[in-house]
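All protein chains but one are shown in place.
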Amino acid sequence: MTSLLATTLPSRFRWTDTLAWLPWIISAGIVGYAFLSGGYVVTLVVFALIYAVFVIGLNIFMGFTNQVSFGQNAFAAISGYTSAVLTTAYEWTTLPAIAVGVALAVLCAFLIGYPTLRLKGHYLAMGTLAIGLITYEISVEWSSVTQGYMGISGIPPLGIGAYEVTSDRGQLALLVVIVLILTFMSARIRTSRLGRAFFAVAGSEDAARALGVDVARYKLASFILSAACAALAGSLFVHVVGFVSPEVFGLHMVILSFTMLYVGGIGTVAGPLLGALIVSLLPDTFRAFKDYQDLAYGAVLILLLIYAPRGLAALFDRYVPAKKVGGAP
Amino acid sequence: MKYHLILSALTVGGLASLAGPAIAQEPFKIGISAGLTGYAATVDRAWRDGVELAAATINAKGGIKGRKVQIIVEDNRSEPQEAVTVYRKMLSSDGVGMFISGCVSAGNFAAAPILVRAEVPMVLCSILPQQPAQVKWAYTTLPPAGFEVETRLAYLKDKTQVRKIGVLHDPTPYANLQKTVAEKEAAKYGIEIVGIEQYKQDDADLSVQISKMNSAGAGAILKIGLGGTTLTAAKNIKQLGLNMLLLTSLEDLAVFRPVAEVLGDKFFFVASPSQVRDALPAGPLATEIDRFLAPWREKYGDRDPNWASRGWDGLMLTAAAIEKGGSFEGPKVRDAIEGLSGYQGTTGVYDFSPEVHQGLTINPFVLGTIVDGKVKVVQ
Partner (left out) sequence: MANPEPILKATGLSARYGHVEALKSVDMHVEEAELVAVLGPNGAGKSTLLRAIMGLVETGGTVHFRGKALPRHDTVAVASQGIILVPEGRGIFGPMSVAENLQLGAYRLQGGKGEYERRQARVFELFPRLKERLSQVAGSMSGGEQQMLAIGRALMADPKILLLDEPSLGLAPRVMTEILEKLRVLNEQGLPIVLVEQKAPLALKLARRAYLLSLGRIVAAIDPREVQSHDELARYYFA
């Protein structure tokens, strides 16, 4: 966030600059409210933050690099299940289990991405969709390891060594830190040489190639970064809930994360967090509608897509003069 | 109330403290986490209706120990993550002191650690969690997986010449458990399992699996699992022109009528007592079923009572335990249910103990068939 501050801070104050901060202020307000009020809003926000981790990754691949993947849930599942199995069946501690989980997911992302990223457009999308479905099937069928639909329970909470974060507020605080770090990283990537290469690939693969940008390599890099975030989210989920079953990483996760990305603002830095929070809390604000809850939620989503087609964060971006970026590469 | 909470969260800082003053005799709040939407919708809606019917019956008589019961239902969308959220919501926002939750087992498992921490017990429609610490706070009305299998094996042994069978099951935990029991128990009935095939709930054709079992010599198929696949299996058997019996597991009777039209007297199904009330002799079981069925039929007519009757049992046995234990406190209720034995429910007699949290220990099931559109009990 400090880099954002540095890049958006103008020489003189303008009221429009506070608008640029609105997504952050709203996000901080929601998280702060949850922290103070306790109760199940904490649970909602904790899940939202885990999803934010997932969507930050998705945004790098889809927003920055303009590719499509319907299969990021596969990496969440790989890492989540690795975490779960290592900590329960083999009694590992949480941190190394997460590390191995994420590493395994990244390895899979490399093996999958290397051939498939040469595919274009809808071939890539279909390929990634297949990866998600296959992973789901494996988590159901490989029951000697995954326990199938029965799921794995008794997964220890997040923690370092003997210190375990079990309280709701503790988990919330830890996730806030993780999301801030990742958001900061994504902001840095956006303005780095790597990020410029992503945006060049997004703009026009041929134009990027003609400038000497190795398109396939950067697509792969983007895919792997994105998979790493998805994997981390998967592991965080299983340690926070203490349970994992195939449904957790099903198609539901893909739909939810896409909604978050588009509502929040694809390609923006604040979008994933804002989108994850809004989409997680929105249905709940309509809980009083009972059977019409989904209808109300759907209606609001449609309105959002009509009036903020580039997402909420982009809505505030519009009023902001272009970022000042240093001259050196 | 949640609406206000979130609104104030969005506008930042608005306070919406709606905690009212404690009333002398507040209703006892019981939560249901149910998959009102998603794959469990049919079962869990029925379960909810059964619990609510029991609550209305209890309240009409003045409540439990003079305290009214209030049911709070939240839709978990048949997803574990949603289940965690709604459990938390009902615990922290609604002050629920007991759960009578539906059949989304993954959701109940995912929420189990929270209930352990909150010291709130739950009576379930689904199977029990796996962790001993979590089982301590969980009870189920679900009959042991073996019962449905044994009812069918016993019929084959006693009433037919079929000695070789195939098992056709879906990958759900309960179906897997039943399959395992079938493998273990078949020999006791002098029956050999010559093929075990798995299918998925959305499969549109099962003829490959069925042909395989038929060519292995199976004279009957034990189908384990819910939904439209039962009709698919029946049609496949007919299309293939096979002379095989189809014996399916417990299910909504509405699903079975078209199956019976396809297979006629070669189709059998496991039925719970409430589904075949008219074929039962008078006795405590029939009396309890009538107590449930009278208001049920008044409200829902011909709707299948199977899942709802277990929901009814869930709340009624909880009420009995609270009356006996004399307290609404979570740990006391938990202890009281553990001490509940010989309780006559609509599905059978529940005998709970510290070791047994799956209360139905005597097989209550019968085997039914449909002749000329009428349900008949064959064993």
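Letters A and B mark the chains as written, and numbering starts fresh at 1 in each.
To be clear about the criterion, contacts are C-beta pairs under 8 Å (C-beta built on N, C-alpha and C of every residue); 3 or more make two chains touch, one makes a residue touch a chain.
All values reported here derive from a predicted model rather than from experimental measurement.
J.: In the intact complex, which of the presented chains make contact with the chain not displayed?
T.: Missing chain, whole complex, touching shown chains: A.
J.: Just to verify: which one of A:131, A:150 or A:197 makes contact with the chain not shown?
T.: A:197
J.: Would you indicate which residue among A:211, A:255, A:288 or A:302 is in contact with the undisplayed chain?
T.: A:211
J.: Tell me which stretches of chain A touch the chain missing from the display.
T.: Spelled out for chain A, the touching residues are 193, 196-197, 199-200, 202-204, 206-214, 267, 321-329.
In this section, only the chains that are shown with their structure count from here on.
J.: In whole angstrom, what separates the CA-based centres of chain A and chain B?
T.: Here chain A and chain B have centroids separated by 37 Å.
J.: Given the complex with chain B, which residues does chain A contribute to the contact?
T.: 25-26, 29-30, 32-34, 37-44, 47, 140-141, 143, 148-151, 153-154, 237, 241-243, 245, 247-248, 252, 281, 284-288, 293-294
J.: Under the stated contact criterion, what part of chain B meets chain A in this complex?
T.: 1-3, 5-10, 12-13, 37, 74-75, 78-81, 84-85, 88-89, 91-93, 105-106, 109-110, 112-113, 129-131, 134, 171-173, 176
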